[in-house]
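Below: one structure, written as structure tokens.
The other protein chains are all here in position, but one chain of the complex has been omitted.
Think of it as A, B and C in the order they're written, each chain with its own count starting at 1.
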Amino acid sequence: MKAEIKRTASRFRHTIGKYRVQRGKQCKSCAGCVVTCPHGVHFKAGTRMGTPRDYLCVGPEVCRSKNCFCVEKCPNSALNVVINPQIKALGDFRWTADLLMSTWYQAETGRLPDVDMEYRTGNSGGGFDKLRFRFPEKPPQVIPAEDIDTSIELNKRGDKSHRITIGIPLYQGGMSFGSVSDSTMVSRARAAMLWDTFGCTGEGGYPEFLYPFDRQMITQVATGLFGVKEETIQRVRIVEFKYAQGAKPGLGGHLLGDKVTERVAKMREAVQGSALFSPFPFHSVYSVEDHKKHVDWIKAINPKVLVSVKVSTPADVDMVAIGSYYAGAHIVHLDGSYGGTGAAPDIAKKNIAMPIEYAIPKVHRFLVEEGVRDKVTLIASGGIRTAHDVLKAIALGADGVVEGTAGMVALECTRCSSCESGRGCPRGIATTDPELAEFITVDWGAQRVYNLYASWRSQIVGVLQQLGMRSIRELVGRTDCLRHLDYN
Amino acid sequence: MPKKYHIKPTPTAPRFMPVGRSGIIDWEEDCLKCTTCVKKRCLYDVYKNRAYDSQTLEDSIDYQCKNCFSCIQNCPRGVLSKTINPEFLRMGDAYWKPDIIHNTWFQAETGKIPVSGAGYRGPFSGPGFDAMWTDMSEIVRPTRDGIHGREYISTGIDVGRKQRYLKFDASGNVLLEMPPLVEIPLPVIFNVLPFGNLGQGILLSMAEAARQIGSLMYVTPATYGAFLKPFKDHLIPLLPVEGLDLDAEILEGVKMVELLYAPDVLACIQQLKLRSPQLVVSVRLPLDPKARTIAADLAHAGVEVIHLFADYRGNEFVEGDAPRFVKDALREIHLHLVNVSVRDQITLIVSGGIALAEHLPKAIICGADGAAVDLPLLIALECRVCKRCVAGKSCPVSLQNIDPEYGGKRLVNLMCSWWSQLIELMGAMGIRDVRRVRGEAGRAMFFEDLERDTFGALFSNR
Amino acid sequence: MRSTSKALSAAEKILASRERMIAQYPPLSGVKVEEEGGCGVTGFACSIPVGGKHIFEPSRQMHNRGNGKGGGIAAVGFVPEALGVSQEILDSHYMLQIALIDPEDQAAAKAVESEFIHPWLDIARSEKIPTVADYRDIPGLDVRPPDVMRYFVRVKKDVLKDFTVKNHFENLKPGRAEDEFMSQNAFKLNTRFYSTLGDKKAFVMSHGKNMMILKIVGYAELVASYYQLEEFKSHIWIAHQRYPTKGRVWHPGGAHPFSGMHEALVHNGDFANYHSVCEYLKQQNFFPLFHTDTEASVLMLDLLNRVHEYPLEYIIEALAPTTEADFDQLPSDKQKIYRAIQAAHIHGSPDGPWFFIIARNDPYQKMFQLIGITDTAMLRPQVFALQDGEVQIGLVCSEKQAIDATLDSLAKEDPRFCPVCDRYWNARGGSHTDGGTFVFTVKPENGVMRLSCSDKFGNVKAISGNQKICDATAPISVPSQEAEITRTLNQLLDQCRAEEMFSYLAENIPIWDYNTFRWVCAEIVRVAAGSDTCKATAIEVLTLLNDRRFFTGDKKRAWVLWIIRGSLREIFGAVPGFDRASGGRYRYIDFKTRNLLRAPEANEEILVVYTREFEPEGEDCDARLLCEAYFLGWKRFIVYGYRGQRFTGNGFGPATQAVRIDVYGSSGDYLASGIDGMAIYVHGNAQDQLGQIMKDGKLAVFGDVGQTFMYGAKGGEVYVMGNAAGRPLINAVGRPRVVINGTALDYLAESFMAGDPHNGGGFVILNGMTLSDDGSLKELPTPYPGSNLFSLASGGAIFARDPHCTLIEDQLNGGEFAEFTDADWNLILPYLKENERLFGISIEKDILCVNGRPRKPSEVYRKVKAVPLTVLNGAPKQPNPVMAADI
Partner (left out) sequence: MKPEIVIYCCANFSAVSEEDAEKIIPEDHAVLRISRLPCSGRTDVLYLLRSIEAGATMTMIVGCPEGQCQFVEGNLRARMRVRYANRLLAEAGLGEDRIQMVNIAPGDGIAFAAALRNVVARAREIGPL
């Protein structure tokens, strides 16, 4: 598969858009609107007019100003455009309807929508949503887009382990076999490979269908140790210890018996139908020195492997980070509390551990003070929704980010939050139900995720151009490039 | 783990169709009658199960729809659309938001922890308890694994006066008489309800639940009746100092009593203790700017329990100025009591604004030993916080007719869920005894501090 | 209301006095500044005073538990001459040791003396503790340690009188007022010169009688080097390797040990409730000035011990309350007392992981004590050991190899010490059995110092019998039975009849004296050198002697083992290396010759690896060498000389059925983790994380195993001769089949998910028995003392040998007792047979025999199987608790 942006439309008949375009019975199928509208909202299906693709509509104001407003041009007054009342039911504080819709659009087209939507920030009233870039009035230098480097280094220790550079400053968060459909996993893995970055197996084992992506895969060692074998650890170039997950920090989990299908059971070497548990803590790691031992263990199995330590954001996250560094980790991955996951107690998501926006500068500053910041790759996740979140996280002090939910949204997740109920995801993403999973094909999914990353990358390049930076690495810790709406 | 530590839930469906969040609009006139209608393909069968309750004017689909948009997006003619049910948005008030009510209903129905996928959906932070995060242990300390009783995490507290230290005789026996203590397995007491049609049904529901989980409930002379007698072990009569009748029936056989604070409360306590030395006597003190000094005086004077109460939205009682929220006022009083070396000798109960399970550990971190819960109990019994009853109007969910057995189950379910959630948060903190959470500000993060240390340091001086 | 009794108790007077002191010297209230993940702790108490060099090696062994950013040692019970004082002064005077952080800062030194010493204290002797001339001469020491001034002092008579009167201390027990004065004086000094200053100047290291603390920025053993304590003798030594997560440390104020009055405490852990513990202390007018939880711990100890005069048992109960099933099993009068203690002290009891080692002098009862206390969930590793004999020694450490190192070091110097202990064990935190605490007390008995050991409840842990020790330095002479023995040996050796030879030796060892036995072993070593077949038989025989229990007559088992192990080492050491020509099956390799490793040639089959000098982890560890050798074609390994090196058998990858590794010595953590097919025999105790994610293969441990044994294992066949520590088999799935002949601390098979045992799933056989030194098998009081068995398990089964039905429902959460059927017996029988073959634990005579009578299997075993828990049934039917953006 050649890597390029390809328009990849929704699997559904209707994509939800900001505007609702209604075609009345007065329509005589004259197709005048097809000519009028430059955005492709109207089209003819056979002899009749098709149901308008209203998600492409940019709204009356813009159209009027450009003299291409179909409603006014329709000779029969058959058209009507209003703000779509449905979007009230869509989205939430963190992922607003605008964010969902603009992400869908980017996944479809590989670029930002023409529609006036807030594609950079959500509506949570704090953190990333209150940060803005502070651009110089005139960029200090004009840098052509193709000269801008968005790659980051994952092994900064300079030891004998693999040297790995990824093409974009993000890789993918782990989603376990059994928690998402096979095609979702492969789609994501393929997109990661095309962008020369990494996918992650999650904690549910290393399914064979991911073997072709070995070089671009991270495998997880999590508290349940499911499916973790020497063989899987030796297969990859990066191993991730999942100490905690931001969305359910400090909590374990269980996979209910009826979710342990024959395939899931085989992968986790368990028995079909018997519930599976992950304990809260790593019972072999109760202290920093245990942690060091744990890292040494993985290196004993695969001496060249890079070790990433995925931790949540407790009050002493800076100590945890430096402890991980001293224990031999190459990557310290901070997972903030507002990120996504299959299913987690609401109380945990809301209350436990600090948002990533606080954790990044705290850890960055501490690592700088300790003089080891340039020896460790700091990765942030847990609430990275947009290209601008990526940039802000880096400006706050991260080297790069891990993406999870955004990729799901690219596959048309609506964040209905019902990942685990009943047969699983109604949109065929986070499900093992074969009938539901059929909704997604790998080609479609990989292209959608690829497109999203493409759009993100071009936004990143655009911001770097405005800041006059040649490389994303220059942005790390540059809080002077940011301003916060609550302060001056 | 011994079974005596468990709380058992019983799924108990609501009597009335709950108000749902969703609002599906169906222009069925345009329907093409496809054979594979999107309605039939609904994963949750909400169309199949659709029912309309003409009593409450609620449509079941609003409560059952999970907002996946699949039907909306897939219907060929686009006959379906959806938005939000305005009735849902109208529920409750600025503090008791619709989400809190929904969340409580779910727990009262199932006894389970509300779980959802795809990450957090709420605001970054908020007022009151939302300006606070609890901590977790990681790498340097393990988390504890208490959920489902995998590991024993104690949530019990002792209500009463504690000794600063003990004296032993030569053979190691405790020398002094121990002050009486009432043990409750959960740091929750059922408070007097702020409003609502307090028929016998509701009181009996509360009493039944208190009995089942081994906790306590407050009862006032106005609502007390002989029907509560079988529950005397679980009652805390709440009495005014003035005209205290030591022989009142309400006092018979109870383990604990609470007096409304008045300047002469100490004399009153003495009378009560003289009559029944094994009675734990508490003082209910309004949370206002004077509470700090009074609490310290009472503690020094040997009072066993102080119950600080804020209004039902968690605000302190203060004229004019913006009131402090219960967590801030409580924290100040707790620290003051530590400074004057009496904190560990008294039990501090707090009430007002405790709406969600997370408020429990948060209040405890801020310095309470336990909390008294009010409105959530009523909500568990299906209250919609419409406050019609305050105006003397009928209750849309007929709370006056509630069956104590049914109500008891709903309340036990709610407490079971709160208990599990308390254990989750404590497990994450790495603490195995709720008594050790008390005042443990090291296991919490406050919005003001984080904001000041992070963004304040980065951005405020530019 | 308020108790208005005018007569304040002693404790109340002290608390009131401290309140006045604090008004005078207000401490800065601070948050915990010294976050730390964990560390390594070690300590030992000995009936004779021994030199500081013996704490050196065990400290070094624990480097991987610290990071060289802080270390400290403490010692209790000295030889007066070494300090230049009389016994009388040593006993009666406080040893005030003050650290001057910047040795160049003379002004500070003067100020300290003029403010806190000269006006108040009479000095019997003072000196600057001698150090090596330049700290840079000691490799690894990057920060100059503080100068430490030592003063033998008493409080001036008039000062004390004044202090007594002012504080109404007249009725205090003798000495208590002076103790309190010293305590307050130290508090003031530390407030003035340490905690309130940005640039710290000085602090009190320790001030107890006949005890001292020294600490530095560096590894603990460097304290001994820098302050020249190698030959300095003491009864008790403790050391601490610190792992501060904060990188830049320039003074050792935050390092352990910390001192209260006459005690020193080291700590491995991290309180989850430091803040509220400090609030508790604050209400008792105790304030941490160094803001670490270790200091808070020692203050708590000082408060309860000195101010409130609690007996040790109650102090432990206040720190580590007995809960749940353990509480229920206490006698009712004890329950009453403990209930009162818990109600009063819960807010001062630490939560989270902690493990204290305390060295203290009790000048009032005239004894020295070494105490180890573990938290109620046993979240930190701990091993205790005891050796009886002409001299006695008690040890407590984070890891067993530190114990070995201590004994090795001692035995080299003094032949009365055996390098092997009589007993090794773990404490069970917060339990009704031992209370998670063991105390080694050294005090005079009939004029000689003697060491004894007891638990929290005062139950004595003694070594039975009056067996002789061996003088390892004595030359071996030819015994009178030479001819007969030689004949038998040669015959059996020649015919490779190892089992018979073992029986012959086991029968004769009780009769032989040490000399004969040593001579026999030397003979075996000699013959082994003759041929590869003899060598194989000799190794097998000696290994059997090492692994099995048998009656040793008047000889101590520890010494017999030491002789056997020495012989094995000799045989292994004599194997030719790659630098020598040899046509044999065996090849030897060690750290120095590791680069000579090559593929096996000709007859070469067995690689003997001497692991002593290898790194415990990383590129230069022996575990990597084994992998390399395996990839070169080696399949059989004998590895010996371990001192805690980790990861043995790791990294071989899948399908290693042909591999066998025999492990001798103090093997380390993660042994056999992830193995897939190979067989590993551990000829001794094993450590933590054994067999983690083990997939397939066989593992036999001729001893105990440590924490989280077989965590997340997927299969394999495992035999443990002794006990398992906490959380064995947690989260194991698939088909692990395990026999544990002893018991487990707690949380056995938590979340066990091993399917249906009768349909390819896994199980655990728990025999609940212990092998006594004479080789006989005894039932433990219960096969499982813990509160949590099979907690939240969803598959697999436990077969517990419980003929007296001591296990109760309350221990299960997710399991239920089920009938033990013939099918069950047929399922486990092959494993019991292999267990019999490996350990000599007879099915007929031991397992199926209760009180001397044979029983049916179903009368002996009870089965615990998983039940579907309601909490885990199906997905919850729930409404949609989503949050709307526009509310």
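The rule is short, and it goes like this: a residue touches a chain if its C-beta (ideal position, glycine included) is under 8 Å from a C-beta of that chain, and two chains touch if they have at least 3 such contacts.
Note that the structure is predicted; figures quoted are calculated from it, not measured.
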Which displayed chains the hidden chain touches across the whole complex: A, B
Given A:Ala9, A:Val35 or A:Ile83, the one touching the chain that is not displayed: A:Ile83
Candidates B:Lys8, B:Arg77 or B:Arg90 - the one touching the absent chain: B:Arg90
Sites on chain A contacted by the missing partner chain, in the whole complex: 20, 22, 80, 82-83, 85
Footprint left on chain B by the chain that the document does not show: 23-27, 29, 52, 54-55, 57, 59, 81-87, 89-90, 388
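One rule holds for everything that comes next: only the chains that are shown with their structure count from here on.
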Between B-C and A-B, the pair joined by more C-beta contacts: A-B
Chain centre separation (chain B, chain C; CA means) in Å: 44
Distance between the centres, which are taken as Cα means, of chain B and chain A, whole angstrom: 36
Where chain C touches two or more other chains at once, by residue number: 35-38, 245, 269-270, 353, 379, 750-751, 792, 872, 876-878, 880-884, 886
Multi-partner residues of chain A (at least 2 other chains): 88, 92-93, 277, 279, 283, 286-288, 291, 316, 319-320, 323, 346, 416-418, 420-422
For the chain B and chain A complex, residues of the former touching the latter: 22-23, 43-44, 66-70, 72-78, 81-84, 103, 113-125, 132-145, 147, 150, 356-358, 362, 421, 424-425, 427-430, 442-445, 450-451, 453-456, 458-460, 462
Interface residues, chain C side, partner chain B - complex: 1-3, 9, 11, 19, 31-32, 35-38, 245, 269-270, 272-276, 279-280, 282-285, 304, 308, 310-311, 313-314, 321, 323-325, 328, 333, 336-337, 340-341, 343-344, 346-349, 351-353, 376-377, 379, 747, 750-751, 787-788, 791-792, 809-810, 813-814, 869, 871-872, 876-884, 886-887
Footprint of chain C on chain A - complex, ascending: 88, 91-93, 96-97, 123, 160, 223-226, 228-231, 233-234, 254, 256-259, 268-271, 274-279, 283-284, 286-293, 296-297, 299-303, 316, 319-320, 322-323, 326, 346, 369-372, 416-418, 420-422
